[in-house]
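This part shows chain A:
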Amino acid sequence: MNLHLAAQIISFLAALVLLTAFGMLVQRRMYGLIHLFAWQGLFLSISTALVGFVAGKHHLYISSLLTLTLKVALLPYILHILVQRLRIHKEIETVVNVPTTMLIGIALVIFSYHLTAPVREISTLVTRSILAVALASVMIGLLMMITRKHAVTQIIGFLAMENGLFFAATSATYGMPLVVELGVALDVLIAAFIFGIFFFHIHTTFDSLDVEQMARLKEGD
Partner candidate 1 sequence: MTIAPFIIEVLQFVILLCVAPLFAGWAKMLKCWSQGRTSPGLFQPYRDIVKLFSKDVALAENASWIFRFTPYLVFGSAVLVGGIIPILSTDLPLAATADVIVLVALFAIARFFTALAGMDIGTAFGGMGSSREMMISSLAEPAMLMAIFTISLAAKSTSLSQMVQVIYSGQSLFRPSIAFALLAFILITLAETGRIPVDNPATHLELTMIHEAMILEYSGRHLALMEWAGMMKLFLFVSLGIAAFFPWGIAPAGDLAAIPVAFIFLLLKLCIAGIFLVLIETGLAKMRLFRLTEFLGAAFLLATLGMLSHFILE
Partner candidate 2 sequence: MSEPIDLAFSAIILLLSAPVIAMLLNRSQHLLITAGFSLAVAASALAVAAGVWTVSNGTANKMILVAGLPDLPFHLRLDPLSGFFVVVIGLLSLFVSIYSIGYAKGFLGQRRITSLVIFYCIFIAGMFMVVLADDALIFLISWEVMAAASYFLVMFEDERIENRRAALLYMVVAHVGAIAILLSFGVMAGLATGFKDFSGYTFDAMRASQFPVEWAAVAFFLAFFGFAAKAGVIPLHVWLPEAHPVAPSNVSALMSGVMLKTAIYGIVRVTFDLIKIFPWWWGAVVLVFGLVSAVMGVLYALMQHDLKRLLAYHSVENIGIILIGIGLAMIFASVKLPLLAALALIAGIYHTLNHAMFKGLLFMGAGAVLHATHERNMEEMGGLIHSMPWTAALFLVGCISISALPPFNGFVSEWLTFQAFLLSPSLPGSLLKLLMPMGAALLALTGALAAACFVKAFGVTFLGHWRGLRKPRVREANWPMRLGMVMTALVCLFLGIMPTLVIEWMDTIPGQLVGSKMGTSAGAFGWMWLTPITHERASYSGIIVFLGILAVVVISYLLLHVKPGTIQRVPIWDCGFEKISERMQYNAASFSMPIRRIFGFLFSIRQRVRPVGNGHSAFPKRIHYSLRIRDRFWGWLYRPVADVSFWVSRKVGRLQQGRIQAYLIYSFVTIIVLLVFSI
């Protein structure tokens, strides 16, 4: 399996990641969101493994495994449980309407492509073009957090950003040092627990996970 082919597959996977990111941006149903997130994780881990294979970085396999367990299995599961526990499988209304969001997302993709152009010039890696996708999905994740007003969706957006970062870390640069990646994974894990706890707190105090109502702390006149 030659380098060129691998590179093509990887970029195809990148495209898929981007696609799932967009999917999350527009998805209205909670379960759909979670599934999309899981899919993204899957693509991520595959591409990580592939990069590891191509570049002969065996520690990347570990991180791909981590991704698999964390972002494909564990987190979606936790979210699933939460959603069931807290009985929130209603339609999620967005702040901005969908087409606008889409347009902004596309603009972001173009922007990040333009942004990473100089970097692409200087890099010699096969996977250099992935940086643009990673940045784009980070941005889209952020955009998603902005446009959604539900705690869970915000968290999913957050995790999507995380995915983008991870994508950049593993694929774009043939992987950060292992310590770093383990640490990142650990942080994500802790974060997962914390937001898990949070959902319950929020739900018990506000008896809904709508973040709109958490706007009491402000500089009121």
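Note that in this section a contact is a pair of C-beta atoms (placed from the backbone, for glycine too) under 8 Å apart; a residue touches a chain by one contact, two chains touch by 3 or more; residues count from 1.
The candidates came about this way: all candidates are chains of the complex that A comes from, given by their letters.
If you're wondering where the values come from, they're calculated on a predicted model, not measured in any experiment.
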Report summary line: Answering which of 1 or 2 touches chain A in this complex, the right candidate is 2
Query raised in the report: Which chain A residues qualify as touching candidate 2 in the complex?
Result: 95, 111, 115, 118, 139, 142-143, 145-147, 149, 154, 211-212, 214-219, 221
